[in-house]
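The structure is given below, and queries will be raised subsequently.
Only one protein chain is missing; all other protein chains are in place.
Right after this comes subunit A.
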Amino acid sequence: MSKIRIATTSLAGCFGCHMSFLDMDERLVGLLEYVEFDRSPLTDIKHCQPCDIGLVEGGLCNAENVHVLREFRQQCKILIAVGACAINGGVPAMRNHYTVQECLEEAYLNGVGVDNPMIPSDPELPLLLSKVHPLHEVVRVDYYLPGCPPSGDAFFTILSDLLAGKEPSLPKAMLHYD
């Protein structure tokens, strides 16, 4: 039987969700009997190939995020928005209280300790979107895995359910954060 292919990426996120993914610990070993990784920090593959499941951490803050997300949507049968940033914008979306111009001016022109103030215009740098957006505002999302970050148990549960061909369902204890 061919293995289930999983891709993961971090957009406007902190990699905390990926760290938490690793908190599945030794269960990862068992999981690897059934799954293999496509694009992910574990493999260093640059472009994702056709996959079964895509896990996306972080929201969308720039044009490159949009390209990566679209590629994931195109290649993955099931797309999961992982963590508060992917679902709501999270911490990066705190900049939404300001205009993107104010943000850039603060960072590159007026901030403390800035020398040679100028807003960078290198075409290598992706342009910022005017606001940070959650994933579902740009592509269709199949499932949401809440938490900041979701626990290792939550990752394990959603993946086990999907591997078993079941509709994923997290018990209340895994959705309770205080």
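Quick note on the criterion: a residue touches a chain if its C-beta (ideal position, glycine included) is under 8 Å from a C-beta of that chain, and two chains touch if they have at least 3 such contacts; residues count from 1.
As a working rule, contacts and distances are computed from a predicted model.
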>> Leaving aside the chains you can see, what is the UniProt protein name of the one that's missing? Options: "ABC transporter ATP-binding protein", "Ligase-associated DNA damage response exonuclease", "NADH-quinone oxidoreductase subunit F" or "Transport permease protein".
In response: "NADH-quinone oxidoreductase subunit F"
> In the complete assembly, which of A:Ile4, A:Leu28, A:Val66 or A:Cys148 touches the absent chain?
Replying inline: A:Val66
> For the full complex, which residue in A:Ile78, A:Val91, A:Leu128 or A:Leu170 touches the chain that was left out?
Replying inline: A:Leu128
> Given the contact definition stated above, which residue among A:Lys46, A:His97 or A:Arg140 touches the chain not shown here?
Replying inline: A:Arg140
> If the missing chain were put back, which residues of subunit A would it touch?
Replying inline: 63, 66, 99-101, 104, 119-121, 123, 126-131, 133, 136-140
